[in-house]
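So the structure is just underneath, and the comments pick up after that.
Every protein chain of the complex appears in place save one, which is left out.
Note that the chains are named A, B and C in the order they appear, and that numbering of residues resets to 1 at the start of each chain.
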Amino acid sequence: AAPLTIIAGPCQLESADHAQMIAGKMKEACDSVGAQYIFKASYDKANRTSVSGVRGPGMEDGLKMLQSVKDAIGVPVLTDVHWPEQCSIVAGVADVLQIPALLCRQTDLVLAAAETGAAINIKKGQFLAPWDMANIVAKVESTGNTRILLTERGTSFGYNTLVTDMRSLPQMGQTGYPVVMDATHSVQQPAGLGGSTGGQREFAPLMARAAVAIGVAAVFIETHEDPDKSPSDGPNMIYLDQMPALLETLMQLDKVAKAYPLEV
Amino acid sequence: AAPLTIIAGPCQLESADHAQMIAGKMKEACDSVGAQYIFKASYDKANRTSVSGVRGPGMEDGLKMLQSVKDAIGVPVLTDVHWPEQCSIVAGVADVLQIPALLCRQTDLVLAAAETGAAINIKKGQFLAPWDMANIVAKVESTGNTRILLTERGTSFGYNTLVTDMRSLPQMGQTGYPVVMDATHSVQQPAGLGGSTGGQREFAPLMARAAVAIGVAAVFIETHEDPDKSPSDGPNMIYLDQMPALLETLMQLDKVAKAYPLEV
Amino acid sequence: AAPLTIIAGPCQLESADHAQMIAGKMKEACDSVGAQYIFKASYDKANRTSVSGVRGPGMEDGLKMLQSVKDAIGVPVLTDVHWPEQCSIVAGVADVLQIPALLCRQTDLVLAAAETGAAINIKKGQFLAPWDMANIVAKVESTGNTRILLTERGTSFGYNTLVTDMRSLPQMGQTGYPVVMDATHSVQQPAGLGGSTGGQREFAPLMARAAVAIGVAAVFIETHEDPDKSPSDGPNMIYLDQMPALLETLMQLDKVAKAYPLEV
Partner (left out) sequence: AAPLTIIAGPCQLESADHAQMIAGKMKEACDSVGAQYIFKASYDKANRTSVSGVRGPGMEDGLKMLQSVKDAIGVPVLTDVHWPEQCSIVAGVADVLQIPALLCRQTDLVLAAAETGAAINIKKGQFLAPWDMANIVAKVESTGNTRILLTERGTSFGYNTLVTDMRSLPQMGQTGYPVVMDATHSVQQPAGLGGSTGGQREFAPLMARAAVAIGVAAVFIETHEDPDKSPSDGPNMIYLDQMPALLETLMQLDKVAKAYPLEV
């Protein structure tokens, strides 16, 4: 199996300069440990807990920032889509279109994204079982698109808490498509702060380590040079300057995991 | 407190005649026990488990069917919306716009629905705690619209199962808005049949009875003359000819519940 | 079906006088609304969260207090057992032996209790599905004892939280034995206070109302004249002086529920 891919970036796009800075540092860190790298950031947080949460630069400006990352840093980019009509526009820039977890059952969105021919990263809804993803995969495949990634990001567990069932990784893998562990959102505490979502940044490396030891294709992890100043998901993003050490550990585990593949 | 309201109808709109038939029988049954009645049906099931699930007549034809129910039977109608741009069109016919549970966190949809000035029924997402609904209520209120209903329809409980926490009814009621018990979808077994969603029709009356004894404002219940032939949600809809007996029981319980209001 | 039975008393036995006082008031309240009454209290809380939690008077003194309630007030009494060798001794006084929820899978305890010939109230473990209770019923029946009650007291739901699935009441009823709703422990927040268990007293009446509307045989409810001074379970016990009003409501609901039995 190929070495680990890292999908990383800030939760929200803040500016072209900021996006390039993070993409540049992450590319350097990934290159130095032999990981493939995909830049990730959102142009619109369409489902903020509170109506007053900052939503991002919007699609038009956001796509310009993503294009600037591709041009300046030379890495593929991933971003999420929210309405069917956004898909073809976003696919003009983004290499991977991401279906947000809460929208993974919206047939029109999934089909519109799939029809662009771009790679599609489907995040598993917090309300779904791993095997339910086969139905969504079939929706994408119905368009002829088989460039599919499936992402674990935690499952509802009581109130305001998620739990990650590590069995879901090979279970989703039984579709035949690569599986991604989202180490950031799986440690969210949804609406855990009342008007906003809390998180447990300290557990994101744990989620990544466990998933890599099982043999996932990729880890998704949000990062920021100063998470507490980030406009969203601050409580669960990892400090940018801690990423090189984390990547070093993950690549060591990845080598073992792929030398001794788990059979399920 | 006012006597119980019944929100009922088939899951999907099938034809104008079918909609009027059900609305007519339900109006008669509600009148005979002193319940207020709102007709409910969907013109598009936008989040079917499988890409091959029947989705309904679509917005244009569906709205004609709903209008025919209003004209012929003289009852208010409720239907769900899926994209922001649908809201103002649907509000031209529907008295209550319903935000589907899986979409309850989509800010643009909630705001677009609220801005129509129609009454808004927000279904609580399977991934939310009851107290999280206050954030969504605030989104609606930010538009000046305070015609709000909040609906319990079950919470994720392990895989392919929902559980209804009866405490959520007064907890949502603490927002000051009327609370609805969805006795049909709370007994779904999401994707429990692999490629489609199962259900436990036999437990829908149980959910309704328990909620009414607590003192809810309304019960939402899907019904069909032949549920197993319905294009969706068949396994959890109640037979139309069993509705009068159920309503009789619910109204008896409602009388007690409202004579002895629960204090929380 | 017979009218509702009320199983009520303080969580822990404090003294013979205290037990008789509560039993006397409860008997009077039950008589005045036509409910049957069983006194409940524990002589040992064997599974306190903290090692320093008060455990009660112990078996020997506790049984004397229970006997005094029987003699002075003339009501049957229920208490819980913890080890096999306690069962025959306790059955010398108690009319109903209760298997604590956390111990419901301990075969030796269940068999020893059953072999006394006393009525056995089995509380469903927080870690069990309703249908799992059939296996425990079979253990009791293997001794020839068929005087069985099955009690719902909530199911683990995430961390430090219980949820009550109302469907469990008829599901347990399919064993053919009477079903009891424990309205007190189902609103516990296990270890929710760190070193002790929290609770939501305000929701106990809600649980009782919902269960009675479904048609349970009995409601179990702990009560105290000053719950916050009780040595255990204070946060979820109901004030003794609020019991008559609650019983009045429950009996009104019970009349409706049993006139219109739920068919599952």
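Keep this in mind: contacts are C-beta pairs under 8 Å (C-beta built on N, C-alpha and C of every residue); 3 or more make two chains touch, one makes a residue touch a chain.
None of the values given here were measured: they were computed from a predicted structure.
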Candidate in contact with the missing chain, chosen from A:61, A:115, A:165 or A:225: A:165
Hidden partner chain, touching residue among C:63, C:77 or C:128: C:128
Contact partner of the left-out chain, one of C:67, C:106 or C:242: C:106
Touching residue (missing chain; options C:32, C:50, C:146 or C:174): C:50
Where the missing chain touches chain B, by residue: 157-159, 161, 163
Touching residues (missing chain, whole complex) on chain C: 46-51, 55, 82-84, 102-103, 105-108, 111, 125-130, 132, 135, 138-139, 142, 155-156, 159-160, 190-191, 195
Touch residues of chain A, complete complex, unshown partner: 155, 157, 163-167, 169-170, 187, 200, 202-203, 205-207, 209-214, 245, 248-249, 252-253, 256-257, 259-260, 262-264
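Heads up, the rule we're going with is that only the chains that are shown with their structure count from here on.
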Turning angle required so that chain B lies on chain C, C-alpha fit (0 to 180°, nearest 5): 180
Geometric centre distance via CA averages, chain C-chain A, whole Å: 48
Centroid spacing, where centroids are CA-atom means, of chain A and chain B in whole angstrom: 33
Multi-chain contact residues (two or more partners), chain B: 155
